[in-house]
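Beneath this line is the structure, given in C-alpha cells, with notes to follow.
For this depiction, one protein chain was excluded, whereas all remaining protein chains were kept in their positions.
Then we have subunit A:
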Amino acid sequence: MRMKSYLLGSLLLLPLFFSCEVLAPQEPEEYELLDGPVEDLTMAEAKRFIKGDVAFNDQIFTVETGLGPIFTGTSCVSCHAGDGKGHPFVKFTRFGQSFPGVNEYLKQGGPQLQNRAIPGYEPETLPPGAAHTDLIAPIVTGLGFLDAVRDQDLIDMSDPDDLDGDGISGRVHWNTRPDYVSDRPETISKDGKYITRFGKKGKMYDLLHQTADAYNQDIGITSYFEPYDTYSGDKMPSEIDRQTISDVVFYLKTLKAPIPRDQDDPDVMAGKALFGDIQCAACHKPTLSTGYSPIEAISYKEFHPYTDLLLHDMGPELDDGYTEGYAHSYEWKTPPLWGIGLAKDSQGGQYFLLHDGRANSIEEAILYHGGEAENSKNLYRGLSQIEKDQVLKFIESL
C-alpha cells in the first residue's frame, strides 16, 4: 500500500517535466522587438550574424581589454540597448567645427568629447568657446538596407536648389572618407569626395567607417582601421581584431528592418494619409529600394524607412552651431522613422527624441522642426486634435 503511494506521488511529478514550456515566459512577437536578423540569410550568414551579435551586445570593454583611458561608453550595447535608440545617460558631445570643412579642434581632442575616464586619468573637458552639440545614438536596425541604397537614388531624390519649388531642398552630403573603406556598388564620387550617409549629419561613408570610428571615439579602442589612441594621440597596437569589427559590421548590415504595427487600425491608416498630406513624407520618404548587395537577403529589396538620407535645413531651433563634414550647422540628415514607436523600450520607458534627446514625445519632436520643415509643422499645427492624434498614432506604429 505504502509502495503504491510512493509510486503515485512520483507519477504526480511527471507533469512538471512536461510543463517546462507552458510555464515559461513566451517569446515576444517579432514586431515588438528591434533585434533579429533579416529573413533569408544563408546558414553561414546566420552564423556570422550571431558572431557579430555577441560582439555587439555582449562584449564589454574593461581596463584590461583596452577601455579608454578616456571614453563615453564601455560597449556597443551601452549606447544601443536592444539595438535601439540611445539614452541621455550615454549621450556624447561633439565639438570644434562651426562651418563646413575641417574641425579646428582636432588637436584639442575634437571632434568627440570623451567625457569619462578610467581611474587615474582625467576625461576631456570642452574647450571654452568651442562650438558643440550633444548627440544620442540612433536605432541601428535596418542599417544594411540604408547602406545598400544606390548613390544615384540619393542624388535623384535631392533637390538642392529647390527646382520643384516645394520648399524642400535636400542635398546629398559630399564628404571625404578614410582609405580603409571600399566603394559600395555603383558608388559615385566627385572631386575626391563621396556621398556619405551615416551619422546625424550624414558624415560617415559606410558601416565599417561608422563602426571603427565608434570603437575608437566612444570606447577608446584602437584597431587596424583607427589606430590612434584618443588620449595620447599616439598610434597604438590594435585592441580589437579586424575579424570582430568585420563581424559587427555584418551584424549591423543584416539586422532586420523594424516591423510596423497596427497597420490595419483605422486611425493609423488615417494618420498615414495625413502624414503625406502635410508633406512629412517629402523628407521622411516612406519607401526606398536597395541596389546590389553581396548579401542576397538585402539585395534589390524595397523597404520602408521613412527617410531620404539627405541633409535638410532644419531651422534655428535645431541649429546648435556645430557641424560635421561639409554640412552646415543648421542641416541634419533626415532620421529614419522606422522603429520610433519602439524607441522608448530602449530608453527606459520614456522617449528621448531628436539628435540630443531633447524631445520627450513625438509631438514635441514635430514642433521642434523648422527650416524646410516649417511648412509641414504649421500644417500639423492646423490639424484638429483627432487628426493630430491619428498622425502621432501612425508615427508610433512605425
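FYI, a residue touches a chain if its C-beta (ideal position, glycine included) is under 8 Å from a C-beta of that chain, and two chains touch if they have at least 3 such contacts; residues count from 1.
We adopt the following convention: contacts and distances are computed from a predicted model.
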Undisplayed chain, where the name is taken from the UniProt record, one of "Putative ABC transport system permease protein", "ABC-type quaternary amine transporter", "Phosphate-selective porin O/P" or "ATP-binding cassette domain-containing protein": "Phosphate-selective porin O/P"
Among A:50, A:63, A:106 or A:273, residue touching the chain not depicted: A:63
Sole residue of A:347, A:376 or A:390 that reaches the chain not shown, by the stated touch rule: A:347
Contact residue for the chain not shown (choose from A:116, A:150, A:272 or A:285): A:116
Subunit A residues touching the omitted chain (full complex): 2, 6, 13, 16-17, 20-21, 23-28, 60, 62-64, 67, 71, 73-75, 78, 81-82, 87-89, 91, 116-123, 345-350, 352
